[in-house]
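Not every chain is included here, but those present sit where they belong.
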Amino acid sequence: TELTHFDDSGASRMVDVGDKPVTARMARAEAVVEMRPETLATIRDRGLAKGDVFEVARIAGIMATRRTSDLIPLCHPLPLEGARVDFEILDSQTVRIEATVNVRARTGVEMEAMTAVSVAALTVYDMCKSIDRAMSISGVRLLEKSGGKSGHFVREPVSS
Amino acid sequence: TELTHFDDSGASRMVDVGDKPVTARMARAEAVVEMRPETLATIRDRGLAKGDVFEVARIAGIMATRRTSDLIPLCHPLPLEGARVDFEILDSQTVRIEATVNVRARTGVEMEAMTAVSVAALTVYDMCKSIDRAMSISGVRLLEKSGGKSGHFVREPVSS
Amino acid sequence: TELTHFDDSGASRMVDVGDKPVTARMARAEAVVEMRPETLATIRDRGLAKGDVFEVARIAGIMATRRTSDLIPLCHPLPLEGARVDFEILDSQTVRIEATVNVRARTGVEMEAMTAVSVAALTVYDMCKSIDRAMSISGVRLLEKSGGKSGHFVREPVSS
Amino acid sequence: TELTHFDDSGASRMVDVGDKPVTARMARAEAVVEMRPETLATIRDRGLAKGDVFEVARIAGIMATRRTSDLIPLCHPLPLEGARVDFEILDSQTVRIEATVNVRARTGVEMEAMTAVSVAALTVYDMCKSIDRAMSISGVRLLEKSGGKSGHFVREPVSS
């Protein structure tokens, strides 16, 4: 067991990935936002009319992929090639958010996908907190990762 | 029920808070990071020696309070007066993170506290993902909020 | 005639506004985006269904108000209190964008309003450039400014 | 007619460009700033002495090329290889700004060039607004684009 973000002396570092090959890499992550049924009903009704909470949160999540290395201290800056954020209503009080990020690079984009779902979820919180302060965000986790030497990682998304 | 971030026509906006009084405001939020016991043991052992995962995550969380309005589309920029991020080991596989943010302003700092715990948790994930890709972040929620006209909101933190 | 952003020796500076009083200040600016009628028809049709160009551009414009002092070299950072961006279809090939920004501060928010309409217009361009590369942005100008010692400035918006 | 920034369901996204080849790409854009003749005379006189408005605006425009993906929601971050911003006095009340941006990448740099001229023009506005609040920015448009599969696009700059 080794935490690669520290060297032998315990100093943190942005690990040199210069010797790794450039490969096509992808990561998917998810988060869920739990809220009162009335809150989710309000989001859903608005989306059908005007003022779409998910669209604002989607933009926030996509933009956050490009801010990841501004936020996470030892994360590499990467020239991201694609990013998407999707929303799914799981049940009367749960929204699932999934982000997919792509790049051809020497290191992966797990943190970009994890950051995207976190910021999208925080944006949902921000937009609904005036009516439901007790909302919570959970299940922020990696769903899939491919393209690195550690192999293909995949697991099932949460479902209703 | 009204989502104040939209106007009557459904257009999103940064709500004008100019008519609200400047008051001393505080918010506390928490998140937990769940991981394999071996992962938490590694973090704990390192902290006793050199290379402290929590200290890196703490810095990330504190710095993120000042990036909140760069990330959350309709959030007000605020001249924050104080921020702290604390870590607590709840049990053999759970770390609890709590952030407290202070300001004297016309609007509150819930989003800054929620963003701080999220980014601190993401940093823990980043630093340990090489040994435990399946870690997850949950329970991102507001614990306390004071200073606004909506009154004092407080609830119990999660405990072991 | 004096350019206050330079001192007597010709050195640029962020002018010291510490002696000015804090007052409620507002600025409104506008821009128009000209495009082929087919392009505007596509935007309009999508907005009625799904995938609203204006909503993405609105978010970009609002977020840009908070990045203004990152972009404009001698601009003061301000704790903005409100911002909104609105869209109006003037005729079959012209969209008008208007931004309104509010703050209580020692200096005005003209640049925040001007930057908001510019970035919103650039976002419309970005989203439609795959079908209409020749779109152009014009009429970026201040419509109204109040709250400073230079008095109330107001002029008519462009109309169809 | 297709807006590639939306998927089939209408969700906005940062389009995956991973399958496009890396090619040498260039884009040029222009904008004009219209002002009172006295204002342009002041800018011109200062430039000959000390305190050069255009030099400050040039720096702002060049720096803005690197902030483009922070501002435009669905824009790809690119490792820009070159950027320049030039100023030309077209007549007694009109300044023309032209930006050229270069990269070898999977997608183009139109938005970087458009953003550069916009921010340079906004900076001219900022520096002269104390003497001419009614200045306006227009003709923000793409002049040339090469290197992508959509072929070479070129048009004439505005002239006096």
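As written, the chains take the letters A, B, C and D, and residue 1 is the first residue of each chain.
By our rule, a contact is a pair of C-beta atoms (placed from the backbone, for glycine too) under 8 Å apart; a residue touches a chain by one contact, two chains touch by 3 or more.
In this text the structure is predicted, and so the values were computed from the model without any measurement.
This structure file defines a homomeric complex of 6 copies, of which 4 are shown in place.
Simple rule for what comes next: only the chains that are shown with their structure count from here on.
Rounded to a whole number, the gap between the C-alpha centres of chain B and chain D is 37 angstrom.
Looking at chain C, residues 55-56, 59-60, 63, 67 sit in touch with two or more other chains. Screening every pair of chains for touch gives A-B, A-C, A-D, B-C, C-D. Against chain C, the residues of chain A that register as touching in their complex are 52, 55-56, 59-60, 63.
The touching residues of chain C, when paired with chain B in their complex, are 24, 55, 58-59, 62-63, 65-67, 79-86, 102-104. Residues of chain C touching chain D in their complex: 1-6, 9-12, 31, 38-39, 42, 46, 49-51, 53, 56, 59-60, 63-64, 67, 70-75, 110-111, 114-115, 118-119, 121-123, 125-131, 133-142, 145, 150, 153, 155.
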